[in-house]
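Only a single protein chain was left out; the remaining protein chains are all shown in position.
Coming up: chain A.
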Amino acid sequence: MPRALRIAVVLATALLILSPVGLVIYQSFLSGPFFQPASTFTTQAYEFVLFEEDDFREAFVNSAVIAAGMTAIAVPLGCIVAFLLVRTDLPGRRLIEPLVLVPMFVSSVVLAFGFVVALGPVGIVSLWVKGLVGAIPWYLYSKTSLILIAGLTHVPHVFLYASSALRSLGSDVEEAARSAGAGPVRVALTVSLPMIMPSILYASVLVFFLGFELFGLPLVLGDPERIIVLATYLYKLTNKLGTPSYDLMAVVVVAIILVTLPLVYTQRRLLAAANRYVAVKGKASAQRPLALGAWRWPATGLIVAWLCVTVVVPVAALVLRSFLSTWGEGVSIWDNLTLSHFRDLMGYPNLVRGILNTLLIASVGGALSVAFYTLINLALHRWRSRWTALMDYLVLVPRAMPGLIAGLAMFWLFLFTPVLQPLRQTLFSLWLAYTLVWLAYGMRLVSASLLQIGPELEEAGRVVGARPAQVSRDVTLPLIRAGLIGSWVLVFVTFVREYSTGVYLLSPGTEVIGSLLVSLWGTGAVDLVTALSTVNLALILVGLGLMFALGNKRHA
């Protein structure tokens, strides 16, 4: 790519990243909405939110407590699951391994609905247990439950990093411990896990950071007892004072980014450290699984129990509920099976549009996003320049923006910029917000493919007479084609799952399943919510099936 084009791409990306953030910061110092000429510069909003608003303080403390609590649950459990699946002869581990990642692919509002339908005060499982023992031994809407569920659903994030680190560890260190007389538990605790400490540390910071971003789970599970966290506080703020208070929302957004940005930066540093650590002793030759002996059954039981609580029970209950005409104490499942909710769904034009829009934005939009991520990657590809370093830091900014915030900032940007105004109520605004939110993720997907190409393949193109653009077209892109298709499938699933980014951008014409679910939940339309969630799950299943098929083909 010619240098001028590279710089243009970097500048355009910087504009896309920085203008929404800049607008939010600008708004946070205004006395009224940015579109009102009467607004003046002031720090009023900061003073109000930070010093006078008790709800904000409560939300902040709750977020911190929940983030810490879920980290304390997810990290040990994720490490144990990773150790069991990667390093031991656990029965059925080949079957279990792909299932462990499933919670990452299901949208967390959908999971939250599932928990309500299964384990809520009149949940399907709750009532069944009540029939057996006479009472429900848990209460779903407490802070403890919220922390527990958040922790359990974030086990896959820890698993992902811990398992890849464990895979690159030679098994000789474990065998040495075994022959010195240590049992499997001792081996895990004293040898394997300490050796992958940098990866675990990285995963811990990641989960803690995701804890601050939580939106779907506290929105659904925290609402009955008014447990608010930062994201739900922001969401509620829209209507709290009667009129949308732009200045206050902007301050909350700035506050959230001020918390998440350092966390993202720390992650970046830790990831680099973890990679260095692994590279030093990347002797992954001939791994022999550790024999668990008598531990194998309790270990399998633990993983199966986790899978049941986190995935099977909520998803099964949700799907079941979408086929039940009604539910409550004394209602029989068999007598009430129906398809009417899905028929009803088809009767609402906005819901039908939502499903079609979701498909459109995930497939066509996803492809366009991958194209955009590829363009940025090609612009930075093999370019030793300060611009590349700048871009490295710039992509941290969207990572620090939870979907809800990015959607809000994008909404304001479309209000603020005259040329963009006509596009505000089109799918373009939504696509741009999605692309921005998943920028760092998508760029990593594409760059992983680009890193596989030896530089001399491209240099060979230049030497035989191809201009940089011709090399990109004739050599680089064809070589990463399989990787790009894989990235597109992952982005497809991600966009189908996304629910928070579209919340503020929801308008006639820009409905997607995720944002519709959030707003429908507020109205209490459980039948429609469960039916729409089931459609969402089905779409994700299609995506996962596609991924699986592609993965298998690449192995063949």
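Couple of notes before you dig in:
Going forward, contacts are C-beta pairs under 8 Å (C-beta built on N, C-alpha and C of every residue); 3 or more make two chains touch, one makes a residue touch a chain; residues count from 1.
One rule holds for everything that comes next: contacts and distances are computed from a predicted model.
The subunit not displayed here is recorded in UniProt as "Vitamin B12 import ATP-binding protein BtuD", chosen from "Alpha-D-ribose 1-methylphosphonate 5-phosphate C-P lyase", "Vitamin B12 import ATP-binding protein BtuD", "Fe-S cluster assembly protein SufD" or "NADH-quinone oxidoreductase subunit H". From the options A:G123, A:P398, A:G442 or A:G461, the residue with contact to the unseen chain in the full assembly is A:G461. Within the full complex, the residue among A:L99, A:L479, A:A525 or A:L541 touching the omitted chain is A:L479.
For chain A, the residues touching the absent chain in the complete assembly are 454, 456-457, 459-468, 470, 474-475, 478-479, 481.
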